[in-house]
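Dropping the structure in here first, questions after.
Missing here: one protein chain of the complex. Every other protein chain is in place.
Chains here go by letter, A, B, C, D and E, matching the order in which they are written, and residues are numbered from 1 within each.
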Amino acid sequence: MWQWLVRLYHRLGSPKWFYEITSRWIPWLVGLSVVGCAVGLVLGLLYAPADYQQGNSFRIIYIHVPAALLAQSAFMMMAVAGAVFLIWRMKMAAWVARSIAPVGASFCLIALLTGAIWGKPTWGTWWVWDARLTSMLLLLFLYFGVMALQRAIESEDASHRAGAILSLVGLVNIPIIKYSVEWWNTLHQPATLKLTEKPSMHPDMLVPLLIMIVTTYVFFALLVILRTRNEVLWHERKRSWVRDLLES
Amino acid sequence: MEFNSFAEFLAMGRHGLYVWLSYGITAVIVVINVILPMMQRRRFLKEQRQRMRRERRNQTGEKQHASST
Amino acid sequence: MSTSFAPDSVDLIARSLYCERDDRVLFQHLDLHVSNGHLLQLAGPNGAGKTTLLRLLAGLNRDYDGELLWKGESLHKVYSEYAHDRLYLGHLAAIKRALSPIENLRWLMSPWMSEDRDHAVSEDQLWGALDQVKLAGYEETPCQQLSAGQQRRVGLARLAIVPTPLWILDEPFTALDVDGVRWLEEQIQRQVGRNGAVVITSHHALQNIPTLVRLDLGALAEQEGLL
Amino acid sequence: MSTSFAPDSVDLIARSLYCERDDRVLFQHLDLHVSNGHLLQLAGPNGAGKTTLLRLLAGLNRDYDGELLWKGESLHKVYSEYAHDRLYLGHLAAIKRALSPIENLRWLMSPWMSEDRDHAVSEDQLWGALDQVKLAGYEETPCQQLSAGQQRRVGLARLAIVPTPLWILDEPFTALDVDGVRWLEEQIQRQVGRNGAVVITSHHALQNIPTLVRLDLGALAEQEGLL
Amino acid sequence: MSLVMATVKRDLLLAARNPGEWLNPLMFFLMVAALFPLAVDPDPKFLSKIAGGVIWVAALLATLLSLDALYKADVEDGSLEQWLASGESLYVLALGKALVHWIASGLPLTLMSPLLGLMMALPDDAFPALLLSLGVGTPVLSLLGAVGAALTAGVRSGGLLLSLLILPLYIPVLIFAASAVYHAGIGMSYNGQIGFLGAMLALAACLTPFASAAALKLNLSR
Partner (left out) sequence: MSLVMATVKRDLLLAARNPGEWLNPLMFFLMVAALFPLAVDPDPKFLSKIAGGVIWVAALLATLLSLDALYKADVEDGSLEQWLASGESLYVLALGKALVHWIASGLPLTLMSPLLGLMMALPDDAFPALLLSLGVGTPVLSLLGAVGAALTAGVRSGGLLLSLLILPLYIPVLIFAASAVYHAGIGMSYNGQIGFLGAMLALAACLTPFASAAALKLNLSR
């Protein structure tokens, strides 16, 4: 078992192996994303019953919630990849971390924008300084910070490490930020507006949501892999296997 | 099926604007995210192929130069 | 202060060092052995990698392949002992312009001034060193009122105190006038003479030192076919 | 482009210049006359005042006593004409690291590129100049990816375009390799040969130019008893 | 004149190559504004009262901080020396640089402000006033700030010094602009304030380039 793990680790560290194995994965990931998205959206938009309070505006949930969940876990993945790079100096991990940042930020932005749009019909306003919303906004800023720092540092290796350190510091802070924001909001304001928190959801609503969540993760993997493959090609451009690839 | 007609589907019971705006924005961001790495890849391949062609030309040029002198 | 170092106090070995920057290999298969009484000069054209190699040897940069050993152990494992035994003088002088030479020197020497080490450097030695580098009378003047050459001398004054058997110097002759160059050459000769060792990069030709070894990185690279 | 300048196109006179910095007199009673075909090299030890004098002559600093005349008129009165007729290349290269050589050169040459002047510099000339300084193929690469020497060459490419009869150059040989030095020497010879004039500070020994005049500021200061 | 045009073009190119130059102030603007609901009170009713002032303070600080870099790079790499060597007018250069600064900081900030207005529950009526006051007021900030940037270009850690020099000069702009937004919010006319801002803009556009030019010369004759 241990041996196998070590072998896997070394393989993961090999850019060539990564490129070749993902070449085989990509068609599957594309297929899964398309099918999942089609099924989820058809079920969600056409077959799920309208919410008794919010009417059809609740159908935004099928993008809002998956995006929000993903944005949070993507940051964690970025930080973990960064830590792997810092500790074991595995270049692949740095490239993965750099690829995650813009994708995670995009999903964060989607969650924020769809949430804001959803707020208008539900709460009558685009934005309130609710705890969830605020902490999501801060998460977006954290993403931007990591990206800006990576861009600003000229030396490649230093920029990877700086990004990793910042995402780790951010990771430690996310729970603190989240907790403090929640605490702050409940203190200042009696909960006038709340995200709908119904204990149980109708299965016709729930199933498409679950499908969409899984699909979003698959799609995220696809995007990160696409970006990482570019990094691999760029960094290995002088190696023979990339040259062979270019010849063909 | 929750909707009886396509128009009703579009209207989303008065919330059409919000729902379709959300889905539209999401679609745009997703498409950008798909297209950017693909464009990047295409640019990379083009540049590298050019570079390799240039290098090869230089090499053969040098060889010819060497043989002529 | 001892006037000569123990015969086994310097023992720095590099084995098949390999280093690349920006996709260019600077050197590979590089072997080195620096021990007591050695003077090693790194030479080569601009951008050949002299500073890079010097910083590797000083332990300031870990971005290389190969082995670096100090007294038989991995340099980075015994780093704090190594740091206490070698003096590194880089491109940058680490001089604060608002402080006076003596204040700057006190900070620079502080690792060797703590009481608990043997041969701790004393305050008097600092003043004596400034005197040696012709800064007598300027000890309390803010450095921003000194010329470029005088500022460099503040850093060089450390060489007059000699707490360490190994010196690693990057272009120490920069901005020095003729007198200063002569003084520095003498210091290097003395250090080698008393069984210490010096690794130096300089475009300046060093003379009169029998053990001088020149390592030409440019020639090396050509030989290895790296250009 | 004319291959030679009119015989009266350079006429720069300094009369009894006096300049002090930080209460130290750098030079006094300094007289100069630069005209067509002249090559004037300012020499002297570090801190002698070479750069200071060069900047005075270039009209970049007014902190002096005495007279500076261009074609018989006060230099600062006819400054915009003077500026169009002389090229100043300072310590600093004015290169933006994020921009490519051609973009940088376009900005540097823009004063000579406006349509309303005669002999306006064309876009083709810029590319040709970069070719001359061995930057062909790098025209569109961001300068941060170029080596220090290559970056200096972007600024030097201006000399290959030659729109001005008078050149004022501060340490132009900095960071150049052997080939580059030779190329620059040729340019200076050509400029003098076609009846232009050059004022230069450099620690590099200039040769083969019959009209070379060396002005040693160190010797001058000693003579005037300024040290 | 061609060097001015070339400089404006080059600086815009640089901003395009290095998006941080204009994105960072924008982010800072958003974040500073976001501090207030967190520090004071997130109640929309309360926020809508202070929104105009807070947005303007954030805009002012973001402008201020982005000014630090305006001339510094040019002084350090010798561009400014080349400018002086060219014999062309420093007055026009100073104007050009202020313009570029506004395009890269004031303009995106103005365009972004409605978003902040939404988040801070700015009254609907106040949006045009917010846009207008920022559109007319931020160029004044750029022009005035450019003088400070020119003065401190040669100074290490000039950022804070710059703030100290310039903040007092920004006060009149802040007062008129914030009052315009406030009055618009309570349904009153705000033509007077915008008029004043316009007058300040005209004045600043004519006069500050002189001061900037003088300050730049001072950096050069070292």
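Everything below uses one rule, namely that a contact is a pair of C-beta atoms (placed from the backbone, for glycine too) under 8 Å apart; a residue touches a chain by one contact, two chains touch by 3 or more.
Given the structure is predicted, the values throughout are model-derived calculations rather than measurements.
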item: Of C:35, C:61 or C:189, the one touching the omitted chain in the full complex; value: C:61
item: Residue, one of C:15, C:91, C:182 or C:214, that touches the chain absent here; value: C:91
item: Positions on chain A contacted by the hidden chain, ascending; value: 86, 138, 141-142, 144-145, 148-149, 152-153, 155, 158, 161-162, 165-166, 168-170, 172-173, 176-177, 179-181, 183-184, 187-188
item: Positions on chain C where the hidden chain makes contact; value: 58-63, 79-84, 88, 90-96, 98-99, 103, 106-108, 110-111, 113-114, 142
item: Hidden partner chain, residues of chain E it touches; value: 20-21, 24-25, 27-28, 31-32, 35-36, 38-41, 49-50, 52-54, 56-57, 60-61, 65-66, 68-69, 72-73, 156-157, 159-161, 163-164, 167-168, 171, 174-175, 178
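Heads up, the rule we're going with is that only the chains that are shown with their structure count from here on.
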item: Those chains which touch chain E and also touch chain D; value: none
item: Farthest chain (mean CA position) relative to chain B; value: C
item: Pair sharing more residue contacts (C-beta pairs) when A-B is set against A-E; value: A-B
item: Chain whose averaged C-alpha position falls nearest the assembly-wide average; value: E
item: Farthest chain (mean CA position) relative to chain E; value: C
item: Where chain B and chain C are represented by their mean Cα positions, the distance between them in whole Å; value: 52
item: Residues of chain B whose C-beta touches two or more other chains; value: none
item: For chain C, residues contacting two or more additional chains; value: none
